[in-house]
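For subunit A:
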Amino acid sequence: MVFSYYPGCTLRTKAKELDRKARLAAKELGIELCEVPEWQCCGGCYPVAKDEIATKLSAVRTLMAAKEADRPVVTVCSACHNVLKRVNDDMKNDPVISDRANRYLQNEVPYQGEAEVLHFLEMLRDKVGFDRIAEKVTKPLTGRKIAAYYGCLLLRPGKVMAFDDPENPTIIEDFIRALGAEAVVYPYRNECCGAYLALEDRDSVKKKSSAVLNGAKAGGADSVITACPLCLYNLQKCGGEIPVLYFTELLFEALGLE
Partner candidate 1 sequence: MEQKNLKETVLRISGVNPRKCMKCGKCSGTCPSYDEMEFHPHQFVYMVENGEIEPLMASKSIYRCLTCFACVERCPRQVEPAKLIEAVRLTVIRQQGQNHLKPDAIPALLDEDMPQQALVTAMRKYAK
Partner candidate 2 sequence: MQIEEKFEPTIVAFCCNWCSYAGADLSGTNRLQYPANVKIIRVPCSCRVNPMFILRAFQRGADGVILCGCHPGDCHYTTGNYYARRRMTLLFSMLDFLGIERERTRLEWVSAAEGAKFAATMNDFVETVTRLGKNRRLEDLRCNK
């Protein structure tokens, strides 16, 4: 299986491990990730305003590259995933935005949301299958109690993201179980960690992140996994004692990679 791969800015700098282990794990699972040529930063957050076109263009370029290559575009970072999926939805369903973006890019053939946007987890669930991953696991994480932290970016808005049930998701728990560990379900796993307030209001982040980790701890988790570098940063810095890891790190470990 071959997929287009969009790493995003953070995976090239502060979250190199997330990127490296994702690539190696994918290779082990027989998946080829072809990096989108000359990709640009997605902007980190989806521009909500109806009248913003320019800020959506970098995402549109990535999507067009994926369409060109005729492959779904896979992301690991939740933020990039959120931006790409929502911009793709705009291009498909909002004629005003789609029209203006296409004019801006002077596209001869308009881009109308043809590309498929997948999160790495969705790829594992829908294209590979968690049962196949369970077969590939050589070092099952037996005995580990792991809590999934979804945050907001993977799930909301539910109608556009269509990632999982936004109020009661199961995909990461299923992933954890496929790796042989026990999944801890706890409250606040789909509530915000504080996000970019980390820059100017640590107290606010502390309140939100600690609520998340306290919940996981009360549920008996020994570690928490996430797909978002900023969530990881906030939970690690402000959340509490429990180790917070990228989900790809677990996958890497369970597949027996070094």
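Going forward, a residue touches a chain if its C-beta (ideal position, glycine included) is under 8 Å from a C-beta of that chain, and two chains touch if they have at least 3 such contacts; residues count from 1.
A quick word on the picks: all candidates are chains of the complex that A comes from, given by their letters.
These figures come from a predicted structure and were not determined experimentally.
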Pick from 1 or 2, the complex member that touches subunit A: 1
Interface residues, subunit A side, partner candidate 1 - complex: 8-10, 13-15, 41, 43-45, 47-51, 55, 77, 79, 152, 155-158, 166-167, 191-192, 194-201, 204, 208, 228-230, 232-233, 236-237
